[in-house]
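With one protein chain held back, the other chains of the complex are shown just where they sit.
Take a look at chain A:
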Amino acid sequence: MPDSRIDRRFAAVKAAGRPALVTFITAGDPDLETSQAILDALPGAGADVIEIGMPFSDPMAEGVPIQLATQRALKGGQTMAKTLSMVRRFRERDADTPIVLMGYYNPIYVRDPKAFVKEAKDAGVDGLIVVDIPPEADDELCIPALEGGLNFIRLATPTTDDKRLPAVLANTSGFVYYVSITGITGSASPDAGKVSAAVSRIKRHTDLPVAVGFGVKTGDQAAEIGRSADGVVVGSVLVEAIRASLDAHGRATGGTVGAVTDLVREIASGVARAKRG
């Protein structure tokens, strides 16, 4: 596959001697307009790569923060069409920051995977992370995505042993997302020592950048994880900041966008401290 926006961004960040900051928000949380404003503000606050969660009614791998974010978005009427329109609007003003859509298979399956890949590519999406479609089912979505010009980013986990890693990495492109704990998003904090060993292990099998997520909550943690990883992913803590900024009726306030961008700035400074020698 030719260089993608994701490849170029990881290369540029590596040249600057630091890991990438990958930020996650749920599309449509807490409403479409505010979510668009947050998305548009993320690169300025220090996000190198943006993951946008496609809301799904049954987010089996998510902890409470992203479950609640998903419920807010769906209650606000978020749909796949609106999620893709957010990316299209973002692309009107930002041609360089990679966008990865993250979620579950069913909302893609009902639209037809090939049709979805084309819609996503046309909207300006660069990659997909689909939690519940393992490499054993690569023919269904991963291969059509690669053929349609999208990166397909796979999760590797502490249970992915050396025997299984080659299968997981076979059709992965863009980067590898290492899930730092056995568990759901936004729960336990990862152990930096174990993460470092795991990243080294994955790097023995691939030249792709390895980003680490699940449980990273602060700039200091990001700095620690970023010493070994090529990227640090934060998500639950950002959607928690959204939740904390809402009024008593669950609506966005004047502080909602700033709550997210302030936190992204703090974590970005942590990532910058992870600068290598």
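Here, a residue touches a chain if its C-beta (ideal position, glycine included) is under 8 Å from a C-beta of that chain, and two chains touch if they have at least 3 such contacts; residues count from 1.
Convention: contacts and distances are computed from a predicted model.
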Name per UniProt, for the chain absent here [options: "Dihydroorotate dehydrogenase", "Peptide ABC transporter substrate-binding protein", "Acyl carrier protein" or "Tryptophan synthase beta chain"]: "Tryptophan synthase beta chain"
Among A:I6, A:A69, A:A156 or A:I267, exactly one should touch the missing chain; which is it? A:A156
Residue, one of A:Q67, A:S173, A:S228 or A:S245, that touches the chain absent here: A:Q67
Contact set of chain A toward the excluded chain (per top definition): 55-61, 63, 67, 74, 79-80, 104-111, 131-134, 136-137, 154-161, 164, 168, 179, 182-184, 187
